[in-house]
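One protein chain is absent from this view; the other protein chains keep their places.
Labels run A and B following the written order; every chain starts at residue 1.
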Amino acid sequence: MTSPLTRVRRPFASAEQEAAGDPTPTAWISLLVRRPLWRSVVLVLLLILIPLVITGATFTTIAVYCLMYMGIATAWNSFSGFSGYVSLGHAVFFGVGAYTMALLSTHWNMSGGLSMFALLPLAGVIAALIAIPYGYVALRTRRHTFVVITIAFFFIFQLLAFNLSFTGGSAGVVLPNGQFSAADYNDPFYYACLVVLVLTVAVAAGIRRSRFGLQLFAIRDDEDRARSLGVKVNRVKITSFAVSAVPVAMMGAVWAFFIGQIYPQFAFNPALDVTIALMAFIGGFGTIIGPLLGALVLEALQRYLNLYLANADLYLVIYGLLFLVVISFLPEGILPSIAGRLRQRRLRSQNSTTVSTQESR
Amino acid sequence: MNLIEIGLIDGVLTGAVYALMAAGLTLIFGVLDMINIAQGIFVILGSYLSLILEQHLGIGLLPGLAITIPVMFLLGVFVEWAFIRRIGAENRVTMSILITYAVMIVVEGVLLLTYGSNYQSLSASYVTNSFDLLGHYIPEIYVYGFILSVAAVVVLYAILYRTRLGTSLRASMDNAMAASLVGVNVKRVSTLAFGIGVAVTAIGGMLFGAIQPFTPNTGYDLISRLLSIVVLGGLGSVGGALGGAMVMLIIEDVVSTVWSPTWAPLLYFAVLIVVLLVKPTGIFGRQAVRSQ
Partner (left out) sequence: MRTLERIIVHRDRRAHRRFVRVGLTLAAASLALAACGSSSASSSASSSKAPIVVGTSLSLTGDFASNGIAFQQGYNAWVHYVNAHGGLLGHQVSLKILNDDSSPSQVATNYQDLITTDHVPLIVGPFSSLLTVPAAKIASRYGYAMVEGAGGAPSVFSYGLKNVFDVSYPIKIAVVPTAEWIASLPKSERPTTAAYVTSNNIFAEPQIAPAQAVLQKAGVRTVYNQVFQSETTDFSPLADAIVASHAQVVVLSSTSVSKIIDFVKIFTASHFYPKVLIGTNGVGEPTFVNAVGKQAANGIIEPNGWYPGYKNPLSTTFVDEYLKLYGGSAGSITASSAEAFGTGEVLAQAVEATHSFNQAKILKYLHSGAVFQTDQGPVKFNAKGENVDGIVQTFQWQDGGNKLVQILPKGSQSVAPLFPRPAAD
């Protein structure tokens, strides 16, 4: 189960020595580098500052989508990456969130101000309430079947959105216009996504470190064994599924308000889950940072490429081929593989001083 | 003839075509323990191959199969050899989905580059001619499609149960490790299974393209149905693919004719979920489908 990232210990002795002495700038940096909480705080501060520094609307729009997908990918990964059950139906929660936002805001004649964001927690709760029976049914089956069941659920929800009377059917729902100035229109959405993202990452990291997370990993590695060891397999899986639904729905709600009009085929988007799985793969499954990086890189790349590349059919071919090459040569995902290789190289140069624990597998 | 009977006939006739496409998918699942998302686009590629033969070389749809089946088989062998083989045991389901998704978008992109996104359709005299069955006309292509599909499924069955390759295939399905211990070359068998699973899309694609117009994007609509059929019947079971396809298409067609086409797919998916709730391995699935 170990990825190449975790096989080798990185020697930290030098940094620790520096930190022990006077607080020189390098020492501060290394201190920062070693304290996970500080690091995260600095990172978040940086993310808070970005839209204040760079105000171009194209940039902030793409930044909103980046944060949105980072959150969704993290949430997806906290279930699929941790438990090994691949969901191709998290788009259901995205759609549920979008429709919650759209239907409630129009029903209550909301003005399109900041108060709209107060609906986010509600969207999350509704998604979780749907996820529990959904998970109860779908998670009774084994992994391969689960994938297909999530697809079936996805189509059921999309069909319901098309055909139920209160959803507006194929005409969709138009949301109140955002009452923000054109110059910094994207900022409220950016910060909403950022808040959801930070909470999602915190929860995912918490799960990963907790006993609950341990049980999830045990299920991923060998479900029968986990059960025989006393893990309440079904309860753990369903809980994780429901928890992972919440941020996806909240992001869906932000998206609905951001884009201003939703249709069933776009709110319930079949491509969402494969895209997320791809992002998680690029960054590395089952980690915290992996989906974040994968989503950031892939989403930003795709948006910019879509903007500036003319022949999109060729782009499809190149994209697919590139991806096949990556999978063939870097089967652990791009970032973990690169990190692993870098480490190996460094290791080779430090071979005289450090003992390699590689191949501990 | 009343509407229920008409729906039943339609369901059985088209069900066979779907059964054939799903049989390839389920074979690939059974032997390689993976999900092939690209099966839908392979079917559409089969349609385009038939189109190329028909338009540029004047080869009819049925004789053209003698060319398209081997071509699709070789494509399947290549894809397995080049990409699928590299998937390890870790994250196997996810990786197989991602790899076959990448294969899908490459094929789609190539088709878009060469043929664009306009609708194409296959034509032959038996596409527009029809048989008269007690006052209800059935297009000939549906009948031929049914016969051809049933024949192909029977051939597939014969390969599985009457040949040495079949014995190896079934052994690999049951337990790859044990099969290799008794001397089955699991690697070779996997490649062949993927090749055969893709080869049947040549027939499926020809029939699909003769029944309805297609674009490179059509593959998306197909794959979710094929996967549902396979799961309903039981993953890895060719008979299950046949049964699953019949159940799905009969429900859908009878509901569409008699009641409402909008709710038909919903009802079908609901049946799928109820079945899996009662029997998580599908209608014809064996109880202990291999856990990974």
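The rule we apply is simple: a residue touches a chain if its C-beta (ideal position, glycine included) is under 8 Å from a C-beta of that chain, and two chains touch if they have at least 3 such contacts.
Computed from a predicted model, the values in this text were never measured in an experiment.
The missing chain, though absent from the view, touches A, B when the full complex is examined. Only one of A:Leu159, A:Ala192, A:Val243 or A:Ala277 touches the chain withheld from this view, namely A:Leu159.
Here the missing chain is touched by one residue of B:Phe73, B:Tyr142 or B:Phe284, and it is B:Tyr142. Within the entire complex, the positions of chain B that touch the omitted partner chain are 3, 6-7, 10-11, 13-14, 112, 116-119, 121, 123, 127-130, 136-140, 142, 211-215, 217-218, 221-222, 225, 249, 252-254, 256-258, 260-262, 264-265. Contact between chain A and the unshown chain involves residues 1-2, 5-6, 9-10, 12, 33-34, 36, 39-40, 43, 46-47, 50, 53-63, 65-66, 159, 162-163, 169-172, 174, 177, 182, 185, 208-209, 213-214, 217-218, 221, 229, 255, 259-261, 263, 265-266, 287-289, 292-293, 296-297, 300, 303-304, 306-307, 309-310, 312-313, 316, 335, 339.
Quick note on the criterion: only the chains that are shown with their structure count from here on.
As a whole-number value, the distance joining the C-alpha centres of chain A and chain B reads 33 Å. The part of chain B that touches chain A in the complex is made up of residues 29, 33, 35, 37, 82-83, 86-88, 90-91, 93-95, 97-99, 101-106, 108-110, 112-113, 220, 224, 227-228, 230-231, 235, 262-263, 265-266, 269-270, 272-273, 276-277, 280-282, 289, 291-292. The part of chain A that touches chain B in the complex is made up of residues 1, 80, 84, 86, 88, 137, 140-145, 147-149, 151-153, 155-156, 159-160, 162-163, 223-224, 270, 274, 277-278, 281, 285, 313-321, 323-324, 327-328, 331.
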